[in-house]
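Take this structure first; my questions come after.
Of the protein chains in this complex, one is absent; all others appear in place.
Now for subunit A:
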Amino acid sequence: MLKIKDIRKNFGDLKALDDVSFDVDDGHILGLIGQNGAGKSTTFHSILNFLHYQGTITWNNQPITEDVFNQIGYLPEERSLMPKLTIEQQLIYLARLKGKTAKEIRPQIDIWLQKFAVKGTKKDKIKDLSKGNQQKVQLICTLIHHPKLIILDEPFSGLDPVNSDLLKKAIFEAKEQGAAIIFSSHDMENVEELCDSLVMLRNGQVVLKGTVRKVRQEFGRTRIFVTTDWTKEQLEQLPHVIKVEPQEEKRFVLRLDDETAGKEIFDELTHGQYIEEFNQQPPTLNEIFRLKAGAKNE
């Protein structure tokens, strides 16, 4: 289990992390979300001991030192490999730095290249691969030594939907094998699909924490999808409606400041008559993200 407790890190006057705490259990996936500069990468750098911080970070109750490095698979935000090496040389070199031998890794290379549908052979040089294939090789570098703690910084950025699916499959496989996985993403659909829980950072502070379901429920069912003959202006006059977003013909999304107003709005709209659609839901993660990120500027 990865345990992060009260970590703080300042860069000069800037509070990069301010009392950040969360846990990631074995076999669980945690999504770390937040705007650019919220402190996601700094959190990863702290876990990996790249920088000095205050607070405690432990993996299976021991501090993260070089002894733990072999159990970690890390994919940095900025993709990088050694361009002059072949795929095989690159994978073996990095796996050896993770405590594996060339003999252990060599037979696995083709399997992983196939799993990620990398175009080319293991004898191809990294510099000769397309950007997408280089990214896949880097993902293989992160996973080939079967880490117990996987840290992925924006793993989906730059991947097309097909390759995103390949990565999701690999992440789920690692989860099934008991790895604790933490990843950052701006794509809330991926977070919703993959994560057991999430942490949202804003200005280095935790502003949301919990399972995806719990987080959404905390925001209440403040969204109503309706299909009606009413106009936008008429809908805006309804009680507790703070915003009306037209969608396709006759379809609108109403945003409420109080979820309990749903029944009253339903009565107003229907007056006991048939209505094509009335669906009250909690906000999506994307909306929550926007809402929480927007609060920064308030």
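What we mean here is this: a contact is a pair of C-beta atoms (placed from the backbone, for glycine too) under 8 Å apart; a residue touches a chain by one contact, two chains touch by 3 or more; residues count from 1.
Note that contacts and distances are computed from a predicted model.
Among the names given as "Cytochrome c peroxidase", "Formate dehydrogenase (NADP) alpha subunit", "ABC transporter permease" or "Glycosyltransferase family 2 protein", UniProt records the absent chain under the name "ABC transporter permease". Considering the full assembly, A:141 is the residue among A:141, A:212 or A:269 that touches the omitted chain. For subunit A, the residues touching the chain absent from view are 11-12, 45, 48, 50-52, 66, 69-70, 72, 74, 76, 78-84, 93-94, 96-98, 138, 141, 151.
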